[in-house]
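The complex appears here without one of its protein chains, the remainder shown in place.
Moving on to subunit A:
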Amino acid sequence: MTHFLFSPQLTPSSFLRIGQLSNVDLNEDIRELETELPRQHPNEIPHNEKLLSLKYESLDYDNSENQLFLEEERRINHTAFRTVEIKRWVICAMIGILTGLVACFIDIVVENLAGLKYRVVKGNIDKFTEKGGLSFSLLLWATLNASVVMVGSVIVAFIEPVAAGSGIPQIKCYLNGVKIPHVVRLKTLVIKVCGVILSVVGGLAVGKEGPMIHSGAVIAAGISQGRSTSLKRDFKIFEYFRRDTEKRDFVSAGAAAGVSAAFGAPVGGVLFSLEEGASFWNQFLTWRIFFASMISTFTLNSVLSVYHGNAWDLSSPGLINFGRFDNEKMGYTIQEIPIFIFMGVVGGILGALFNALNYWLTMFRIRYIHRPCLQVVEAMLVAAVTATVGFVMIYCSRDCQPIQGSTVAYPLQLFCADGEYNSMATAFFNTPEKSVVNLFHDPPGSYNPMTLGMFTLMYFFLACWTYGLTVSAGVFIPSLLIGAAWGRLFGISLSYLTKGSIWADPGKYALMGAAAQLGGIVRMTLSLTVIMMEATGNVTYGFPIMLVLMTAKIVGDYFVEGLYDMHIQLQSVPFLHWEAPVTSHSLTAREVMSAPVTCLRRIERVGTVVDILSDTSSNHNGFPVVESNPDATQVAGLRGLILRSQLIVLLKHKVFVERANLSLVQRRLKLKDFRDAYPRFPPIQSIHVSQDERECMIDLSEFMNPSPYTVPQEASLPRVFKLFRALGLRHLVVVDNRNEVVGMVTRKDLARYRLGKEGLEELSLAQT
């Protein structure tokens, strides 16, 4: 009597099923019936976007309200709660400070290493321009890039693959409630920071801003737990926060602090957390997150200003500074707004193109380039090609501009006259951040249209090719750069067409282009508007930026979805969107749920528990606990819900009924024991249970959650979805009218349904 199988009374005829489905969509129905047949054999299919991976678990946002918990809460008095509150603020301050410091570290190291690299290459090019042999300079540049990127890629591919990419999709998933393995570990942070430094220094078309968000999140998760399992150090502080709910709150603060350090945009950071992660929100949390953001940007600002030699000046609030946009020329008039909207349309189309190309590339990568060494080779090739493309563009360009003071960090003369520099080199021979700022602020006439056009084209493909490599790097800056380049081109041609100097300054158009392109790629709305506004330091730009981002999103969404969502889908993550798919009302919990359910009795034999937990075919995490009736014919009502992690802790401490009788001195299990094991519970294989112990009984009533959320079978999918999304549930038990367990709804059951091109689609589960 191991499982409760409910199959006898629950074998609905296929007739019933067809009858229910016929009101969904006829096409859909036929498709499903067709695909039903080949699915029977355990089959292998190539990776595609319509899969859900079994690898991803849900986070337990819902507190297990068992007796232990209630006892502890009762013990904590009013002042203790106040201490907890103060601790939360202290943690937020620490998150802010550390995130700011990490950002400073990245910034300073990148600046120095990149400076060194560019000086070496520039020296070499200058030398060979006179004597001939520029192909050696090209080789030097390409080799330098490739070798730096190789190191960056090796550490990511071999040590911590989850540190690849910008980390925003991963954090988005985490805040959504999906546990991505390793995502908030200290090791990930170290790899991420080193990786991003190396990939920026390696000259890839990447930015260091996106990874800041991930870094902030890891820092937050680490600090709030008061220990590091990677370092095997436990500081014995903040033990109260060792559970998923509290950790999530701090992670959202960390992500906000990361955004704030990256762009100098504290409000934007808060809104980012709100937009991307917040299905659970309260205003105290918002205020705390804002506090962390402010601390983070302030820390970065003060440390960097000391580093730059003008202490107390506080003039560098973020990793990227768009520079000041507040002079007379940069103002806009009402006539320009339609032009901005048009730019938004262009940005949306280009963004959709970027995403579509990246989609095919990523699919190819997942299918064919999955071995770490191949990934490293690919990253090296991209680095070498990036250098080559840059070099060829600079070599072919005849656009020379006079040097003015020291605005250009590494002026390359190449074939220009003495005292002039190659203007293509300001765009390619520089870190992307600096190129963006140059495009915004260089006086009109610094670039000729040909240069900008070629640059946009090349950089577009390079950036698209680079995103998704096994290096840690963000997509914000490349998008901004592409947008700034075509925006500036647009501005120049506009003033050329109108022959007037009314709309003289192309920098303004560069900014709008950057916003449009970024919006078209990542499809963020509110937070991106505020981030751009704060980064430019100009509130009056808020309105046009908002319009541009809106248009870009609408136009882009018409073609494909945003880059981050696309990558989440390609990773087969069971991601829950804001709402259930619109046409899903016809589905009920009965069709959605998994059944039969593996249940446990309130007083269960240890052997049974061990067997269930070690069964590899059903890797369940939550088990409904039912009344332990001796005979199975009677109704076994639902009594509670217990988690795998709790069972493992119970087995580990051998909390068996017999043993309790034997040794009365044995101390009672406390909530602390569960917390100490969090978040890495040992696997069942590591727990030794002897043959005698298998015959013991285990009493779950004290440890199970006696009040799990349940729904009747008739509840519609949107209703179930809403419960899940709003409460952050992991398991939802479906019961019949006798309070008998008939099924279980988990995240994957809900995430399967998605609105595709032809109506409602169903994703299949796969082992990845």
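What we mean here is this: a residue touches a chain if its C-beta (ideal position, glycine included) is under 8 Å from a C-beta of that chain, and two chains touch if they have at least 3 such contacts; residues count from 1.
Criterion: contacts and distances are computed from a predicted model.
Not shown: a single chain whose UniProt protein name, out of "Coiled-coil domain-containing protein 84", "Osteoclastogenesis associated transmembrane protein 1", "VPS9 domain-containing protein" or "Skp1-related protein", is "Osteoclastogenesis associated transmembrane protein 1". Among A:356, A:381, A:526 or A:677, the one in contact with the hidden chain is A:381.
Remark: the omitted chain is touched by one listed residue; of A:59, A:92, A:110 or A:138 this is A:138. Note that of A:115, A:331, A:596 or A:718, the residue touching the chain absent from this view is A:596.
Considering the complete assembly, subunit A touches the hidden chain via residues 7, 10-14, 17, 36-37, 39-40, 42-47, 51, 54, 129-135, 138-139, 142, 309, 364, 366-371, 374, 377-378, 381-382, 384-385, 388-389, 391-392, 395, 402, 405-406, 414-415, 417-419, 590-591, 593-596, 618, 743, 749, 752, 764-768.
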